[in-house]
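Note that this complex is displayed minus one protein chain, with the remaining chains in position.
So, chain A:
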Amino acid sequence: MSKILGQALVVVAVLALVHAAFSTYEHLSTLKALSRPSTTLPISIIIEAIVSLALFIPGITLASDTLEDVTYRGELAKRSIDDQDARMGFMIPSRRGKAIFGDQ
């Protein structure tokens, strides 16, 4: 449930950011057409961009998968006794395998 909420938040945040970028472009091109160059943006666009960031951070936190344990300890705890130290380089083909699983 929280994952879907998170994904929705991320989508809203991205849309808001795209909208803010588009508004900036529109605003500046209008000013340019009126030959009144300006270096500042209207406060509403700035607020929109900041709100988008504020939505994105909790959104992506909720939407991401659970973190993996990347320590050696965590990895070794997951391995079964067969997985440890199977020494595939020195493996000897099973002599009994043929009788049970073999072709005939």
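Everything below uses one rule, namely that a contact is a pair of C-beta atoms (placed from the backbone, for glycine too) under 8 Å apart; a residue touches a chain by one contact, two chains touch by 3 or more; residues count from 1.
Everything that follows uses one rule, which is that contacts and distances are computed from a predicted model.
The listed options are "U6 snRNA-associated Sm-like protein LSm5", "Replication factor C subunit 2", "ER membrane protein complex subunit 2" or "Cytochrome c oxidase subunit 6B1", and the UniProt record of the chain not shown names that protein "ER membrane protein complex subunit 2".
With the whole complex as reference, residues 69, 72-74, 76-79, 82-94, 97-103 of chain A touch the missing chain.
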